[in-house]
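Below is one structure, written out as structure tokens; comments come after it.
Just one protein chain is left out here, and the rest sit where they should.
Per-chain residue numbering starts at 1, and chain names A, B, C, D and E are given in the order in which the chains are listed.
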Amino acid sequence: MSGLILGPLVAAALAFTFPKRGRGMAWAAAGVVGIAVLSLIRAVLGGGVQSHRVSGWGAPLGIDLRADGLAVLLLALTALIAVAVTGYAAPYLRAADSPEARHRERYFWPLLLFLWTALNALFLSRDLFNLYVALELLGFAAVALVALEGKGDALRAALRYLFVSLSASLFYLLGVALVYGQCATVDLALVAERAPRGPALTVALALMTGGLIAKAALFPLHFWLPPAHANAPAPVSALLSALVVKGAFYLLLRLWFEALPVFHTPAAARLFGMLGAAAILWGSINALTQSRLKLLIAYSTVAQLGYLFLVFPLMTGRDGRFGAWCGGLLLLGAHACAKTAMFLVAGNILRAAGHDRIRELAGIAQVLPVSAFALGLAGVSLVGLPPSGGFAGKWLLLSAGLREGQWWVAAVILVGSLLAAAYIMRVMTRAFAPAVPGTWVRPVPPIMEGTALALALVAVGMGLAGSWFVELLWLGGPWP
Amino acid sequence: MSFLDFLSALLLVPALFFFVAGTVALLRFPDLYSRLHALTKADNVGLGFAVLALMLRAENGVEVFKLALIWGLVLAASSTVCFLIGQEAVRRGLKPWTRQSP
Amino acid sequence: MPALTVNATRHGSLPPAALKRLVGRAVVLALVWLGFTGDDGSSWIVGLPAVLAAAWISARLWPGVRWRWSPGGALAFAAYFVRESCLGGWDVARRALSPRPDLSPGLISHPLRLPAGPARHLFCGTVSLLPGTAVVGIAPDRIQVHVLDQSARVEADLRELERRVAAVFGITLPAEGGAP
Amino acid sequence: MIPQLLDGTLVLVVVALAWRALNDRDLFRGVIEFIALGLLLAMAWLRLRAPDLALAEAAVGSGLTGALILSALVRMRRREQAAAGQPAGVATGPWAKDRAKNFSRVLLGALSVAMLGTLAWAALSLPAKARGLTAEALARLPDSGVTNPVTAVLLNFRAYDTLLEIGVLLLAIVGVWALRRGEWPAADLRERPLLLSLLRWVLPLLAVGAGYLLWIGASAPGGAFQGGALLAGALVLALLSGLGRRLLRRGRLVRTGLTIGVLVFGVAGAVALGWTGGLLQYPTGQAGAWILVIEAAALVSIGLTLGLLYLGGRPGEK
Amino acid sequence: MNVLSLTLLGVLCSSLLTGLIIFFLKEESHRLRTWLNLLGAGLKLVLVAALLRGVYLGKTYAWSFEFLPGLPLALGADANSMLFVTLSTVLWFWTTLYAVGYLEDSPHRSRFFGFFSLCVTATTGIALSANLMTFLIFYELLTVSTYPLVVHRGTRKALQGGRVYLTYTLLGGAILLLAVAWLYSLAGPVPFKERGVIQGLMVSHRRELQWLFLLFMIGIGVKAAIAPLHGWLPRAMVAPAPVSSLLHAVAVVKAGAFGIVRIVYDVYGAENAAELGVLPPLAIAAGVTIVYGSVCALFQDELKKRLAFSTVSQVSYIVLGAAILGPLAAIGGLVHLVHQGLLKITLFFGAGNYAETLGIHRVSEMNGVGRRLPLTTAAFTVAALGMIGVPPLAGYVSKWYLSKGAVTAGDHWVTVVLAASSLLNAAYFLPILYRAWFLPPPEKWPAEHSFGRWETHWMLLAAPLVTAALVIWAGVFAESAFSPLAWVKLIAAREYGP
Partner (left out) sequence: MPDADPRLYLLAGLALFAIGFYSLVVQTHLLRRIMALNVMGSGVFLAFLALALKAAAPMPDPVPHAMVLTGIVVAVCATGLALALADRVQALEANEETPAPEEPPSAETGSEPEDAG
């Protein structure tokens, strides 16, 4: 567990100190984290939930780290995507040998490693305040990465993102203060033991939830996401969409199902569900009307995040509980991989064409066949066609909804899938059109295409490994 | 109350006097330049007395040393800041207030 | 400002003079540390590196400037300074608390006779702390002083101060009007 | 009676000043009020018996933050003036006479008041005597290697927080450097000889002072953060006076200084892990020494980071 | 995992792996690609033959893998699946051969054959699915893998056709998904079993089952092109001829028809479905589609469009067979699954040859093609006559059993429909034959290509000739032990037997 934090953190520091070694540091961190994640998966599968008391004190005085199925899943996902982005970013950043490019590469690596540290810290920690620090680390790294693009839109988007992120963190922190005032602890498990239902914790939970849904870009607090994700450099967009927003969602799960499950009432759950549904529809419809590919993908993220929040209403009953949990998280994983693949493809397209205006992208399949294939596969998972991970996740959600008699969830899932199909089709249609001469000006290195394809394949293949994920997710989940 | 304590309290009287006087001067003096005088002189003296009073109450030499150091630093700083502000004012062409000017 | 034009000691082999300077400053700073912590011997675990670092900073900021000083002059100056400070404070207080502020302020220019360097700095720094005067500008050969009360006495005071500062550093001032 | 009056006044002034600072028509005055607010908050911390924080707030919360904002304001103003004399849309604030805007402002005001009401309702429902973790912290204090409870929490009980926090500091500077090139304050020292000679004396003294705060932090208010703040203050002074460039000439050295906190902390964590099997779990009886080493490294990084934040970008030659 | 289940996987992988390899082949490696294609198709033929023998001898083939807990991905080979898998494998082999010839020198062949193989993999998967979930998975895979084939040419029209195709099929897929999920939440995993698996729900969930049946029919009916869900089919005609053959004869439409057969026989069970009262509406829909499709075909001048509407009409024969209770109708419907496939593929091969060799796309341009392309036109004629139902060709056998079954079940109106349809078939096919054989050819064909010794490329010629031969065989030797009919009787016996 410690390697997951120390590895990327120290690597980030070294990457900053020795700018020319940035990529090497990233690979070194990837090695450390990879070994750590694999051994952690083994440990969790073999011996159940793993805990670690940092500094040896234990809660409430100290900070506890815990790795259950959920945490391990997200850690592994993070490692996978970070490795992919590391592989992709090197040629991406070296697109041109200009001072800007050198500048970007110099700062990209430490920031990437910080982001990685923050995500790992977030997924491992069980301490509300420590999670705050991790959230801030995450937010700063994300904002700085967005701003790395350096263009006006990116800077403005980054600033807006920063404002949202910071104020959201403060809402969260005020909630933590109230929790501490009530329970005299910030450890999730102890809070769960000591939590009386009362105004203080209600308001605390509301504050924390408010902050986190802003960070998770749940409708209607999603407004910052599309510009930020669309204007960032492609590998950064991938990280943001795949992982960063998921971090906040993960924390919401921890709060509602681990720390303060007594507040998970049908009314609250329904509210989440409604917002999720609204996000799916709103995000998809907006995706349909975008003229730029990256914006389309970003709005698709808004929509796909909505699905995750359907977990809340589906977890109220007994029958669909497990299915909803696994379905939501499987969907999260599949979306992370698929979305990364899509953004990487968008990066390839941007590089090859110099722009990402959908109308003028005829002939992707002809010029960048591998990318087009990756885009299609990612789309398959996004739409939820079998046997992709997206399908497995939606299937589980759908059956949970039907089992719980929540028909509207089923309806939302289906409509969302169709809308997703519609906006994917907009792009794919262009892909198969004959290329217009003069559109495609630069070649794309094979590794950039291959990375995207690999991730798309993972997204699709995830469905086939559904049983394995479910087995993992069962460990340490919120079961009565 | 020991003699030293008494002496220390006694010293606080002039300290307070100079602080008040400095503040009044800051408010009453007509222009920036004159106000600089208020800050650099009266308050410094006030601080000097206060430091002296605290020195008498100090438990050991270490504290006396620290207090002296603080006083010295404040003196140096206020002199420097006074100069910097005054210089900036002159550079910006601020005319000093004189009896003749309204 | 000669200090500015003199480059910082280059890295690599330190010339003996630089080393001597470094040690000298470290000793002064170590005294400060001693003053802070008193007889707490174990504090030197932190103190020693801190002092060395501070000495290094000092050496970087202030490479070789040579000056000597006379203890007697310094003592006399200290007494003078305390007395004048009190007078200055009183002066302000009097003017502030009088029913009608008794002011006739103005700017005057004062030719400098002290050589450039620490002596001049001490002079300029002190002027502002003394009754009725505040430095608002420094030129190579003169300073601009704002006075609360434009009277002949200011000039005399300043000259007196100059003399005493010169005594601290053991400098003989050139004759009146013969500013360098 | 008098303490209540004092607390009441302080609280009222704080709240009023906060409002003024954020809504003053004159932005410059707002910034000054903001800085004053920081100082008053430091007093509030004292009243809440948190001297460690009073020190940090005065130095960092008010001083450094204020300096950062002020210098940004100056920079922006200059740019606005340079840009073709537009009435600087950025500086006008929310005072547009737009009906819809007014309406939304009223709405948001109502919302904020409602939020405040809810918050107050929740906060007042908290138990009057909280349990807190004082007892636990004091019980473990002898094992922590230090005697100042706050330092014990920061560097032992919750050292992991602090590790991440040092990470945040480094990240902030990396982010800022990635964003823009810093502007060396255009100080011509020939015109400010007094400042120069003052700083030559003061900066080394501040460095020693920072070391002292670090040392004292084990047992009394102080520690790496306060010491770092002092160091940062020194650095800001150096930058302001133009001396900073001389200290920051060697890029790799500066970067090493910025990262040494994370590196030492991280390596210490890893070594402790190998030694005792716990992340950041110091070997029995050696906690004090470990903390001192970590804090010393952290001090350097904190001081450099906070100081360099003032530069507002990566140090460049022009 | 034993040898038997390996055979199942082998059937799938023989096309899947070749497909994946082909994707990464260079455009120029023409020979390697062709060999790979034929190798995959041939291997599959061999494997299916082995499978066929095994099933005939009563061996059980099963392979399953739990991709979600309690949700196995299961393959199996029963009589029903063998019918479809054999058909698609045989036809795929010839279609591949045909496609290689057809696409010679056109761009993006690696992409084309990659998806082509995927498409057949999906079809095989549909055939071999042992439960509803597996069926759904391959069903959607089919949707996805055919789309690139439909839009292969990349023209505006192709893209539009592809969009319509995808819209229809994805909508259908979503509804099917809902139905499957719903059924699973009621009944747990749904394996395919003769006489259905829903007996336990018949009393308690009657209404739900009726709704579900409707959802299933809509979801699958899209691919089976039951009116009014057939809108995509004529527009998908823009695809290259081998693709059209694939869509109409082997894969998509057949998958839909096969799905309906599966739902009626192996999920609901024919008798259960009859008791729920859901079969008559289905029969009526099928009847309407048969007539409607034929009428539409009558007015198409574009050859492929005419064939497309003919498909709309003909596929509903299969549905009709499933919708009429009783073994005879079942035999008629199921055997038409095979027969229609053979007939329609021959027709499309012919149409492809006309287009490729002479540039002919319209019926009105077909004067005298019989003289220029005698062999092709002969095959075309055999298939057209078969469609009309001229004895003893394949179409006649299906229609015969269907009408006999309808009469037995008391649905006399069906015979009227069949008769009307046959008349209409004749009305839109005979003029073509007349033009082809008896009218003089024009002086110049729209775009003639010369292929040397034969009237056209030998690959283009071999495929229709073989399939036409099969048509004759399936009709003439219908009563022998090795005919589609014999196999279908086996299935019907299991479904309706004692």
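One rule holds in what follows: a residue touches a chain if its C-beta (ideal position, glycine included) is under 8 Å from a C-beta of that chain, and two chains touch if they have at least 3 such contacts.
Just so you know, these numbers come straight off a predicted model, no measurement behind them.
A.B. asks: Among the chains you can see, which ones touch the chain that has been omitted?
C.D. replies: For the complete complex, the undisplayed chain touches A, D.
A.B. asks: Looking at the whole complex, which of D:30, D:193 or D:227 touches the chain that is not displayed?
C.D. replies: D:30
A.B. asks: In the full complex, which residues of chain D touch the absent chain?
C.D. replies: Chain D touches the chain not shown through residues 3-4, 7-8, 11, 14-15, 18-19, 21-23, 27, 30-31, 34, 37-38, 41, 44-45, 47-50, 52-53, 56-57, 60-61, 64-65, 68-69, 72-73, 75-76, 79-80, 82-83, 89-94, 105, 108-109, 112-113, 115-116, 119-120, 123-124, 126-134, 137-138, 149-150, 152-154, 157-158, 161-162, 165, 168-169, 171-173, 175-176, 179-181, 225, 248-255, 302, 305-306, 309, 312-318.
A.B. asks: Touching the hidden chain in the full complex, which residues of chain A are there? Just list them.
C.D. replies: Residues 19, 61, 98-100, 102-103, 129, 133, 136, 140, 143-144, 147, 150, 152, 155-156, 158-159, 162-163, 166-167, 170, 173-174, 177-178, 180-181, 184 of chain A touch the chain that is not shown.
Heads up, the rule we're going with is that only the chains that are shown with their structure count from here on.
A.B. asks: How many steps does it take, at the fewest, to get from chain D to chain E if each step moves to a chain that touches the one before?
C.D. replies: 2
A.B. asks: What chains, if any, are shared contacts of chain C and chain D?
C.D. replies: Common contact partners of chain C and chain D, which must touch each of the two, are B.
A.B. asks: Which is the least count of steps on a path of touching chains running from chain A to chain C?
C.D. replies: Steps on the shortest route: 2.
A.B. asks: Name whichever of B-C and A-E has more C-beta pairs touching across its two chains.
C.D. replies: B-C
A.B. asks: In whole angstrom, what separates the CA-based centres of chain A and chain D?
C.D. replies: Distance between chain centres: 31 Å.
A.B. asks: Averaged over CA atoms, how far is the centre of chain A from the centre of chain B? Could you give it in whole Å?
C.D. replies: It comes to 58 Å between the two C-alpha centres.
A.B. asks: In whole angstrom, how far does the Cα centroid of chain B sit from the Cα centroid of chain D?
C.D. replies: So the centre of chain B lies 28 Å away from the centre of chain D.
A.B. asks: Listing for chain C: what residues touch at least two other chains?
C.D. replies: Residue numbers touching two or more other chains: 32, 36-37, 124-125, 135, 138.
A.B. asks: Using the touch rule from the top of the page, what residues of chain B touch 2 or more other chains?
C.D. replies: Within chain B, the residues that touch at least two other chains are 69, 76, 79-80, 83, 87.
A.B. asks: What chain pairs are in touch here?
C.D. replies: A-D, A-E, B-C, B-D, C-D
A.B. asks: Flag every residue of chain A that touches chain D in the complex, lowest number first.
C.D. replies: 1-2, 5-6, 9-10, 12-14, 16-17, 52-57, 60-63, 65, 103, 107, 110-111, 114, 117, 121, 129-130, 133-134, 136-137, 140-141, 143-144, 147-148, 174, 178, 181-182, 184-185, 198-200, 202-204
A.B. asks: Within the complex, which stretch of chain D touches chain A?
C.D. replies: By the definition above, chain D touches chain A via 118-119, 121-123, 125-127, 130-133, 136-137, 140, 156-161, 163-165, 167-168, 170-172, 174-175, 177-179, 252, 255-256, 258-259, 262-263, 266-267, 269-270, 273, 276, 278-282.
A.B. asks: Hey, which residues of chain C end up touching chain D in the complex?
C.D. replies: 1, 3-4, 8, 25, 29, 32-33, 36-37, 43, 45-47, 49-51, 53-55, 57-58, 60-62, 118, 120-121, 124-125, 135, 138
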